[in-house]
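Some chains omitted; the rest stay in position.
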Amino acid sequence: MANLPLPPPSAAWQPLLDLALAEDLGSAGDVTSAACLPAGCCLEAVLEARQPLVVCGLEIARAVFARLDPAIHFEASSHDGSHAARGEPLARVSGPGVALLAGERTALNFLARMCGIASWTRRFVEAVAGTGVAIVDTRKTLPGWRSLDKYAVAVGGGSNQRFGLYDGVLIKDNHVAAAGGVAAAVKAARASAPRHLQIQVEVESAAQAEAAVAAGADLLLLDNRSPDELRSLASRFASRLVLEASGGVTLDNVVSIARTGVQRISIGALTHSAPAADVALEVLVGEGCP
Amino acid sequence: MANLPLPPPSAAWQPLLDLALAEDLGSAGDVTSAACLPAGCCLEAVLEARQPLVVCGLEIARAVFARLDPAIHFEASSHDGSHAARGEPLARVSGPGVALLAGERTALNFLARMCGIASWTRRFVEAVAGTGVAIVDTRKTLPGWRSLDKYAVAVGGGSNQRFGLYDGVLIKDNHVAAAGGVAAAVKAARASAPRHLQIQVEVESAAQAEAAVAAGADLLLLDNRSPDELRSLASRFASRLVLEASGGVTLDNVVSIARTGVQRISIGALTHSAPAADVALEVLVGEGCP
């Protein structure tokens, strides 16, 4: 069985976490908690799901609290990728009260988005279960969030495509026009792009597809094609290379697209429009510091 | 008439923009455009709305392209806050082709979110038009995006609440419990928090509200109260201080909440779950560099 995806390297999200804490704390910090909590007060709290969801982001949440105060103890009772029922605890957090409350909203904001994307992805993945079709992400992630958004898709069971402009060639209409045709564009990429990268070509007709395949493309992207077009192209090309459908994919139509014979379906909405999941931090009052 | 909101200071979003470009370009940059475009090729393109939307984020988009190549010319044909019809051009972008295509997705990712939030906010604002009730945001923004998310709410016609833990006191249940009651918490905040900050108290009953008011609270937060509760509290307190309702607000119920007599309604979903707006960059092929 495939390993669960590992969280991205901290170097990829630490700057975002730092921005997040800085923007929430400013120069003065959590003025409410500083005023209302007795000096040295400790708290214990539970992170919990307020709706059924796919857990995602626990290590980031842990890092939020650790950044505020290394004395905060964070003990996960779930793990990324598992399903949580409404009310299910995800982690226990305890330690200095002001730091704990200061980190609450930032930790929840991370979790809400990451669980949201993972849960939303899981629904598409389950919808096409059994078809052999992969649900893949796009570069329509939130600026600054690329590694976390893609991780959340993987945790939800989706597959990651190229992470950026640097680790895959995707030839689109503008490149074709500039290069003077599909074949010329593919050849230019073969000649100039790093050799270890796959070459995907967005095609709008069978003729373009044929040219791309002949020139050595590894994948085709079929954007905004009708089911009939997809079916026709798949019957002709799917045995020769990987076909990816995209454009206007919803839970309503994803199964019918999956049945056209394409091998993968990419969905920008996984990361640009997934609704936040409802996660909360429930403070257990009355705990004191040791 | 009130000024249109100004974009936040660049210091507040430049680090996010830098992260965004770095995560998309990596060490190798846009390998496809580098391979397919003739050396020195220039392009001209139009940013356009693919759906009716409230424009937001043009200065950020301009900054994306400027960061990649100062030689790119960006000429806005719209401005933040205006309504754009489907197909309406928002800006014309021209200059070195590889840099222009390398910035396309990042610019669009910024615009899609910012126009999305502004447009979504505008719907709530228009729904309660005439009631005198303000639609306000929360701290449920995307980590790293606080200033841009809040700006987009303002562009949509919403009002900004405190930007972080540092510029407003919000006493919630945990603070009340830790301080030993509503009155004690408000007094502690008056004594210790910076004096120029307003004090808002989340209350769950008329008794708590009474205590908060007596202790000098400036605003009350009424979270997850029924319309009847809201009406009852508003009739008693709205003439004495500002009441804010929150929790589970949707386009379906926002009007009935607005009619309870509260002065403002805060909505986390404005920033945690606004769907992305559809914005695109249409390249006009055939332009050459001078």
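By written order: A and B. Residues from 1 in each chain.
Keep in mind that, in the parts below, a contact is a pair of C-beta atoms (placed from the backbone, for glycine too) under 8 Å apart; a residue touches a chain by one contact, two chains touch by 3 or more.
Here the structure is a predicted model, which is why all the values come from computation and not from measurement.
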Identical protein chains in the complete assembly, only 2 of which are shown: 6
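The working rule: only the chains that are shown with their structure count from here on.
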Intercentroid distance (Cα basis), chain B paired with chain A, Å: 22
For the chain B and chain A complex, residues of the former touching the latter: 12, 15-17, 19-20, 23-38, 41, 43, 97, 101-102, 105-106, 108-110, 112-113, 116, 139-147, 163-167, 169-179, 185, 188-189, 191-194, 197, 269, 272-273, 275-276, 283, 285
